[in-house]
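Just one protein chain is left out here, and the rest sit where they should.
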Amino acid sequence: MQANLFFGLSLVWASARSWLPVLPVIIPLFTASLIAALSRLLSQRAALALSLIAAFFTASASLSLARISLANPIVYWFGGWSAQGGKTLGISFAIDPIGAGLAAFASTLTFAALLFSARYFDTARNYFYGLVLSFLAGMCGFALTADMFNLFVFFELMSAAAFALCGQKTEDPSSLQGSLNFAVTNTIGAYSVLTGIGLLYARTSALNMAQMGETLAHGPRDRLVLAAFAFIICGYLIKAAVVPFHFWLADAHAVAPTPICVLFSGVMVELGLYAVARIYWAVFHPALHPLLPRLRLLFLTIGVATAILAGIMCYLQRNLKRLLAFSTISHMGLMTIGIGLFTAEGLAGTVLYALGHGLIKAALFLAAGIVLHRLQTVDEIELYGRGRETRWAAAIFLLGAAGLAGVPPSGLSLGSNLIHSSAREIGFEWQKWVSFFAAAITAAAVFRASARVFFGWGAPAGTQRQRTSKSEAKTETEAGHHHTPVWMWAPAIVLISSGLLLGTLPGLARGALTAAARFEDSAGYAAHVLAGVPLQTPVPNTGIAGDAWFGILVLLAAIAFSGLHLLSKGFQPPRKPAVRPLMFLQRLHSGHVGDYVAFLTLGIGAFGAACIFLVH
Amino acid sequence: MNFLPYLVSAWLFLIGLYGVVTSRNLVHLCICVGVIQSSSYVLLLAIGYRIGRPAPIFIDIKPGTPAVDPVVQALMLTDIVVEVTVMALLLALAVQIHKRNGTLDPNQLHAIKG
Amino acid sequence: MTKAARKILFLISALLLACVFWLGYSQMPPAGFVPSTYGDRVNQIVVPQRHITDAVTAVNFDIRGFDTLGEEFILFTSVMGVVLLMRWRKEPIRGDHEDKAEDRRVPPPSDAVRVASVLLVPATVLFGVYMVTHGQLTPGGGFQGGVILATAPLLLYLAGTFGQFHQVAPLRMVAFAEAAGAATYIFIGGACLALGGSFLQNLLPLGQIGSLTSGGIVPLIDLGVGLEVCGGIVLALLAFLEELVEEKEE
Partner (left out) sequence: MTPLQIFILLFVAAGGTGVVLTRDPASQAIVVSFYGFLLSILFFVFQAPDVALSQIVVGAVALPLMILLALARVKKQQREYDKGR
């Protein structure tokens, strides 16, 4: 009897294990179609409950995948078309802790965003939940797949859902073009990716990343490979919103409903960078590794430009959501540097940084959503001193600013420490100061905004320059609300505290380092995917040096800077020559889709040209 | 001559971009995005084609006969579906923008600044 | 940026991009001679291993079936998105006024158009169904057939009134069919898992080569896809037809 029971249980367990790899994609998609099919029968509450359950199970499935794959990546072949003699026919997932961790993270943020939206869309239809779940499925599939074209498919699934969600329920008369800018630039990016895939397919006759990498390693390292590299990487960099591809992100964030901003800033853009890292290490590293020092310079340039430009732009905003969006771009620059170091330490640091940043930024957006819910605007100037009542939002904003500065033990502090030490090792000591600048100025922007909004400090009117970025978002919920319901502040509080305490999680940094080392073991990855050889990557034994003072220094600098700004009544009147470059910078962010696409063309062209001249 | 398909593909990509950049009407702009997408069709088609081989339909020809590459054609099918769906979304967005602003000219939309 | 500045910036960048295209493409194998071991291997196994005579269908629904799952859901998602975007009826547009009936009067189509459209409907449906069911044998399949089927109700629309349109395509049913078609794909994949294979593993009997039931799960998936695509396209087109959408609200 007992034996039977045991047998039955183990059977269930075994089948659950064989189901597990597909669950992060299947659960949300199936629930989405269920909600759509029953959209007329289900009440909104029931649809919400279903989506919450789906997000929860997706998160647990992804988490257990991350845990299992710590020992060895899981390779799952769809349709049973496994690799034969190093050649592939079918599509596979290759699940490693970083990918599965990102999927789990995406599901967690989706859960929080759904919870937040419980009362948020008073008139939303059930299709909204279907879209959110499709979005989640796209992100999960994107993080888990090991196939180049499948990656593109999930990229498009994610994008299609994101475009639609971005244009939802904006009550603002005129800013809807933000979602069109988003859709157009990202679609062009997708076709840049597809062009690159075509080039690679012509060379390798494969779509599996590991097989592509193997074939490229044995072929010539010529212009075709580099052009393909440029097209594919640029396509995903558009999603990652680095300079000069970053324009869409701020517009999209200013337009999108706040819960959706959480997903955009918290995880979607980071997934763009994830794809860059994944593709570089799985496909191009075997062929391009001699060029590594030069590629490093290229990525560092992009990262530094992004961090600094967006940092400045962030400080100039008066729309809270747009301010947060630019701060996301600035931090994406730092993450690009982390990835672009092409070291295990740098990647591990970036992963931790992305987690910490995602949690904190999500909480900040939720807080902005609370402000919008209570006060019907997110414009810093209009809100001047009106935020005294919204204590939850104030607390989250202040904590979030500290988190963005990277005070220990937040995930950002842990991550940036790793990135710094890696950068120091390969001779980029100065990277620290870029990081200092970006973290300080984005934190200072949030400090300044919260001081004005929640405490009424500084001058009531903004600076001259800020006036240009007039507020866009109008109410998303109906009428004024006099209290903040628990499902609005609770997710934000949970997110911010987990973001701030992420660094205390024992074994997190060590685990990230191990996972990153395996992630970058191209040969091992290929052998594992194609032949099932277990990974034997040596685990790096570097000590994780904590530099607690850095984060605190950044925090002090941020407080000092914003304090000075507020004391000096906002630099009024602006001294002309000093601000002219800033005004020029602002004018470039025109909201005109033609401008954005022109810059996008410039970006792809310049990146491609740079890549090709790397060889010569 | 055997490089013509690649040239056409590159040309379509660039001319599509040109259309997007200089567009004065959002519906026109969406269609130009479609032209960029068609660039990828031509590229994939050229990659999959093998001179002298038949289509990969093994009804009239003996199974196992060398044929053109079916994988690329499957990718193109996916690509076409993606095109039509993305286009529908873009058009819907354009219609909504018009509804809010009374114009489809991107030069007259000045909501987002800085 | 001014128009001129934008144009100049673009032309310079486009020149750069053209160089990248040129440098990259010039090292491609000439078109028509690109070696494709992947495609060759597929061509060799589809008939013996899968009893499918259309290799493209085999790739789409079996070998790389998971891609197509994603693709179907891209369609499904976009349709949801379009419907949500276009059904944005709660608040009046800026020039707030009540007049809606006036523009709705379309001149009635001439008899010739009406007759032609009605006559075309059965042919369209037949052709669409043929296409959906013969996906594994001949060119075509769920997607193409689905789009063709979706044009049938539109022909009716062309022929006359919305009333007939509604009779043919009650919107709730269309919406339901679309979602059910999408769910079918996952359901089939899951059934393969439950039978002990991996997701979307073709475990059904493969049938006689050349018959309608050949190909194992492929014809079933084809049917689901046909349903989904047909429903999806109808919904998307309807979403653009504002008037109908309003009726749908009630």
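Labels for the chains are A, B and C, by order of writing; each one numbers its residues from 1.
Here is the rule we use: a contact is a pair of C-beta atoms (placed from the backbone, for glycine too) under 8 Å apart; a residue touches a chain by one contact, two chains touch by 3 or more.
Here the structure is a predicted model, which is why all the values come from computation and not from measurement.
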item	value
Partners of the unshown chain among those that are drawn	B, C
Positions on chain C where the hidden chain makes contact	31-32, 54, 56-57, 93-97, 99, 103, 131, 139-141, 143-144, 147-148, 150-151, 154, 233, 236-237, 240-242
Residue ranges of chain B at the interface with the undisplayed chain	1-2, 4-5, 7-8, 11-12, 15-16, 18-19, 24-25, 27-28, 31-32, 34-35, 38-39, 41-42, 45-46, 48-49, 51, 53-57, 67-68, 73, 76-77, 80-81, 83-84, 87-88, 91-92, 94-95, 98-99, 102, 104
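What we mean here is this: only the chains that are shown with their structure count from here on.
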item	value
Furthest chain, CA centroid comparison against chain B	A
Rounded Å distance between chain A and chain C, as computed from the means of their C-alpha atoms	30
Cα-centroid distance, chain A relative to chain B, in whole angstrom	27
Distance between chain centroids, defined by C-alpha means - chain B, chain C (Å)	15
Touching two or more other chains - residue numbers and ranges from chain B	9, 13, 17, 21-22, 47, 71-72, 78, 82, 85-86, 89, 92-93, 96, 100, 107
Contacts with 2+ other chains: residues of chain C	6, 10, 14, 17, 21, 25-26, 28, 34, 36, 38-39, 42, 64, 67, 71, 74, 77-78, 81-82, 85, 94
List of chain C residues in touch with chain A within their complex	1, 6, 9-10, 12-17, 19-21, 23-29, 34-39, 41-42, 45, 62-67, 69-71, 73-74, 76-78, 80-85, 87, 90-91, 94, 172, 175-176, 178-180, 182-183, 186-187, 189-190, 193, 197-202
In the complex with chain B, residue positions of chain C that touch it	3, 6-7, 10, 14, 17-18, 21-22, 25-26, 28, 30-34, 36, 38-40, 42-44, 46-48, 53-56, 58-60, 64, 67-68, 71, 74-75, 77-79, 81-82, 85-86, 88, 93-95, 137-139, 143, 210, 236, 239-240
Complex contacts: residues of chain B adjacent to chain C	2-7, 9-10, 13-14, 17-18, 21-22, 46-51, 55-59, 63-74, 77-78, 81-82, 84-86, 88-89, 91-93, 95-96, 99-100, 102, 107
